[in-house]
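What follows is a short report on a single structure.
With one protein chain held back, the other chains of the complex are shown just where they sit.
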Amino acid sequence: MIERLKKLSIEIEQKNEHLYKISVDFQDLESSLLRCLNEFNYITLDSINYRDDIEDEKFCITYCLQTAKRDHVLMIQTFIDREEATLPTMHRIWPQAEIMEREMHEMLGVDFPGHPTLIDFALEYWDDIPPLRRDFDTLKYVEGMDPFRKNQRDDNLDVKVEMKKKKEAKKAAKLKAEAEAAAQEDKEESNDE
Amino acid sequence: MMNDTQKIVKIFHGPQHPGITGNMSVELDLIGETIQRAQTHVGYLHRGFEKLIERRTVIQGFTIVCRICVPEPDPNEENYARAVETLTGLELSEKAKYIRTMVLEMSRIAVQFLWMGGQAGSIGLGLIPQWSVCDRDYMLDLFEELTGGRVYHMYAFPGGVRRDIPEGFLDRLSKLLDYYEERMKVYDNTFFDNTTFKARAIGTGIVNKEEALKNGYVGQTLRACGIKRDVRKDMPYLMYDKLEFDIPTREEGDVYARAMVRRDEIFQSIRILRQIIEQMPSEGDILQKIPKHRKFKLPKDDVYIQTESARGAMSYYMAGDGSEKIRRMQVKGPSLIHAYTLLENMLVGSELADVAMIMNSLGICPPEIER
Partner (left out) sequence: MAIDVKGVLSPLSAIGTLFKHPKTITYPEVKREFPHGYRGFHINNLDTCVGCANCQDVCMNDAIDMIRDEEEHNPKNSSGCIPRIDYGRCCWCSLCTDVCPPNSLKLEKDCIHADRSGDNFLYMPKNKKEI
């Protein structure tokens, strides 16, 4: 199947002998997936993967498809907007997409118009921003809960500060010893005279 | 007035139930004892692994990954190590590849014994779990010698393995495999040929063959329907293209066919391990040289890796962004599709007493669904 795809004028990136990747625009996403299914026999949807590119203000979504022989994986990648994220739902064609899109809605905050069950998947009564976005800070979330046993581990010292202190103490002791030795020599000289 | 036999009763099968393979629940609507509707609920084991990984470097992250799936930690470590090696271009020596294949096959035998205990216990044969958990313990003793821990090994590192094989380890492994081949005759007499198991299992939990490939089912669910698919033969990795083994299949697609496929796979794993013991090279590097942990940077790229675990194909998606921390790691185990798309449709029309048996035969593991 991948040989027939190579005959078209699309750019296919090969990562190793079992992995290929194609990048599409968001408008062509649904038509590309249907074309892969009907014309080129990529009948299995393995998973829908996502990633938050907060510097470019986009989400990167990847659909992984396989043929009936399952001897290679084709990744179809697109970028969508971060503020108003929507994607077309695929659950009428592939039934396993229903649970994957439900998880994406809860963890990333993407909307799927027409999906039958957009309810919670693993978190109950969650009232913060979707947790797998990059601006959700886990350390701030646990601040009031004392996970570090703060009142018992207060004698933790910063090693770099201690190393500096010890070096300076050694230097000061050396200078003092030299000054005393010099004062002792002066005293002996004046005694001799 | 509604007749009493037409009343719908709603019960929760789980999360505290001896017939459930972990910590999840299935909400059932019943009329009498026949199921009209089933809904799966997870959420009792969510530990947030994908968010924890974002704050760690590559070497720190490899110690967390084995805890994602409790009965079977080794395919997770193997996937993580292979994803990092594919992104950065590290190569393994031949001895390290043989050792990693050996660890994967040992783990496969241990998981099949644990499955046998669960499957027999769900019908009421309380004797088989006592024996099979003891036999699995002998394999965990060997893991303890090799890696330092019984269940969470933390052994497969990006670039090789962490420790060398101890003295006399291969002889002890060979004696254990002889012992297992004798024990399987006892299990055949008491479990696989048992007439009560056959009467319950033949004809229940049948998987539809026409939509099995399209819906994304993996593992023994496919092989018991007659479709011969296995990641070790279709997309080979490590040493699997140089070792000889078969893929057992059956035609019926019910609970008994899946049990017999798993029994045949134990014998195939023993066959692979005997070849590895013969062919293991005595010299070679255990671990390639890798940079220190704050200087090990991943390139700005993404990759998708699959490994065959004892229950099906497990996949990882990993992405780096040029710094020493991992940008994104997403885990998809074989149980996600089996627990939602397959189970909710298969249970309609079944009896209440068969729910535990069907869940055990599909190999549903809740920690993998909601990492």
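Which chain is which? They are A and B, in the order written, and residues in each are numbered from 1.
Keep this in mind: contacts are C-beta pairs under 8 Å (C-beta built on N, C-alpha and C of every residue); 3 or more make two chains touch, one makes a residue touch a chain.
Since the structure is predicted, the reported quantities are computational estimates derived from the model, not experimental observations.
Here is the thing to keep in mind: the chain we left out touches A, B in the whole complex. Touch with the chain that is not drawn comes from one residue among B:Lys7, B:Arg37, B:Lys242 or B:His293, which is B:His293. When the omitted chain is restored, the residue from A:Leu8, A:Val159 or A:Ala181 that touches it is A:Val159. By the touch criterion stated above, the residues of chain A touching the omitted chain are 148-149, 152-153, 155-157, 159, 162-163, 166. Remark: the residues of chain B touching the chain excluded from display are 56, 59-61, 63-64, 127, 134, 144-145, 148-149, 154, 163, 166, 186, 189-190, 193-195, 198, 293-294.
Here is the rule we use: only the chains that are shown with their structure count from here on.
By the touch rule above, chain B contacts chain A in their complex via residues 42-43, 46, 48, 50-52, 54-55, 86, 213-216, 229, 231, 234-235, 302-304, 306, 315, 317, 319, 327-328, 330, 332, 336-337, 340-341, 370. Those residues of chain A lying in contact with chain B across their complex are 15-16, 18-19, 43-47, 49-52, 62, 64, 68-73, 75, 94-96, 98-100, 120-124, 131-132, 134, 136, 138.
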